[in-house]
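Here you go, one structure.
One chain of protein is taken out of this complex; the other chains stay put.
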């Protein structure tokens, strides 16, 4: 078996200047944004990527039908421009696999005309965040002003930070190929799936891409999550009062 | 050394539409059923598969003779049809190895004319089960009615379940080759080798294959196991009463 | 870098029917016997084997000179017969590496005319052993009577035992090449380097090979080890009495 297997379900000529990567990561922030955008921009699945560097398993869907663990490519048209998406449920389960997969993703990107990659993710801070910033990194210095103008923050720079996995390698290996890379990371606690952070990230990404996207469903999920957290906190406070009343 | 080495002990032309996989797993349910069927259908060993993805060891038999760790292929004839079996004592000891071995199993299956695979296993639930269901998954949606008609259940579908290892990959990778795959998993505690669950699984599999197989030896093992569990429970209750009598 | 690199320091034609493997293992029993035999039979180093499956390090000798971690081939002449030895300080540090190295050892063995391999090791029993047996396994059934006649025991057979690593694979993979394999395992606690067990093993091996070897240095090491253990036990008993005297 080859290390990575790519199968395209359509082979018409694609020229897509932009690729958005939203693979799983901290708070599933990147995945939430990418999945939301695919839905809003009516993305169409055009390819599947399987690999022996993914976990050796299948997923069983609601019909009881199995699906090999894979990553997927979607494309959508917006204002005459083609946008590609790289999404899925897993990243590599080995260090070498991360490199091998990232190079393959870049091969695909080059083949399809990609000139810029937006790598989406979360930035774990270990506590709940009221107004999540969107922390950023770029793989070429000239990209920074544009990202700042769109509301992205570079306050995380300079602390010797690392970006691990697909997002990091798409920027790092993409630079050698002349593909621009912008990594957007929504601040998030790291403890929960975080649609609120995803909502902030989406705002910056929309401005960068010059498109308008409906946020409603993401904001609804964020509101639901806020409510759930509030309920848990209230329940804990109630229990605290109860315990105190036993003492008092 | 190649990753996987296959040696056939007979090379007459085989056309076997069905392959039954019963490699080790939860409760050894799949292995119990496959070994039972090989015995009942007078299966004959036709091949051995060794691999550097198996543990690096030999097994010493009762004569003190060593045997390289391997998986084995058996075949049997039943009502004019040839059935293949894939059995053994080990699965891969690495994630990549699982993929490499599964692709090779499928190569063999294709060579020998296999058009459907029954992948047998256990479904661990963490407690003893009075009447074990046979939970199922298929790799093509059209297979489901047939499996349900034979008594297989799809109640596990929809929970985001995974099937890990050889059983999962034979379905997932087999689908791309157009080989039908049905995974049958006998409910089992996961704590014991479980012939009772195997007996339930055998009933569903027999109906699916349209064959009749003697269950006696499997049911005898199940009865022995039930008796053993009853003895343990009785002993524990006796000890419980004794401890109470110290107090009372 | 190739997976395994073999360099021969002499290239005259060698025809050696017997290979003795004494790589590190339980109680270093096999290594002690092989090193003793190389010394007694005035073995000469003829080759070195390095591999990226060994630990990535060098050993610093007494002169401060580094030596790449490797395994070594020795040869000696005894009564007109050539005997090969495979010794060293390490085995593979991965499962795949064990297979790759064992196949390469067998390539070398075939090239040099080897028709029988004696794989030496320890058999850990978890307690000190007064009269260590030499427990055995063979890779072809016809070898057993000869091994029993030489004093080897097969009492360990039948318990579903495994032989892991180079010793096991030389027998398991050697069988497919038609090379006879005899594994001799000296009973040992597993807690100490065990020259006494090695002494027992050497007796069986000498009879199998029909040679006479001086045991003196091995027996001296065994006596020293016995004395050391006796001293430790005495010291512990003395401490025990002392502690009791505090109480009494």
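Chains: A, B and C, in written order; residue numbering restarts at 1 for each.
What we mean here is this: contacts are C-beta pairs under 8 Å (C-beta built on N, C-alpha and C of every residue); 3 or more make two chains touch, one makes a residue touch a chain.
For clarity, every value in this text was computed on a predicted model and none was experimentally measured.
**Q** Given the contact rule set out at the top, which of the displayed chains would the hidden chain touch in the full complex?
**A** Over the full assembly, the chain not pictured touches A, C.
**Q** Out of C:56, C:126, C:159 or C:178, point to the residue that touches the absent chain in the complete complex.
**A** C:56
**Q** Can you tell me which of A:49, A:100 or A:222 touches the chain that was removed from the display?
**A** A:100
**Q** Determine which one of A:171, A:209 or A:222 touches the chain that has been left out.
**A** Per the contact definition at the top, the residue touching the missing chain is A:171.
**Q** So that we can see where the missing chain sits, which residues of subunit A does it touch?
**A** Touching the chain left out of view, subunit A contributes residues 92, 95-96, 98-100, 102-103, 136-141, 144, 154, 156-158, 160-165, 168-169, 171-173, 175-176, 181, 183.
**Q** Mind listing the subunit C residues that contact the chain we can't see here?
**A** The missing chain touches subunit C at positions 1, 7, 52-69, 93-94.
By definition in this document, only the chains that are shown with their structure count from here on.
**Q** Give the label of the chain whose average Cα location is farthest from that of subunit C.
**A** A
**Q** For subunit B versus subunit C, which are copies of one sequence, does the interface use mostly the same residue numbers on each side, meaning over half shared, or is it different?
**A** different
**Q** At least two partner chains per residue is the criterion; list those residues in subunit C.
**A** none
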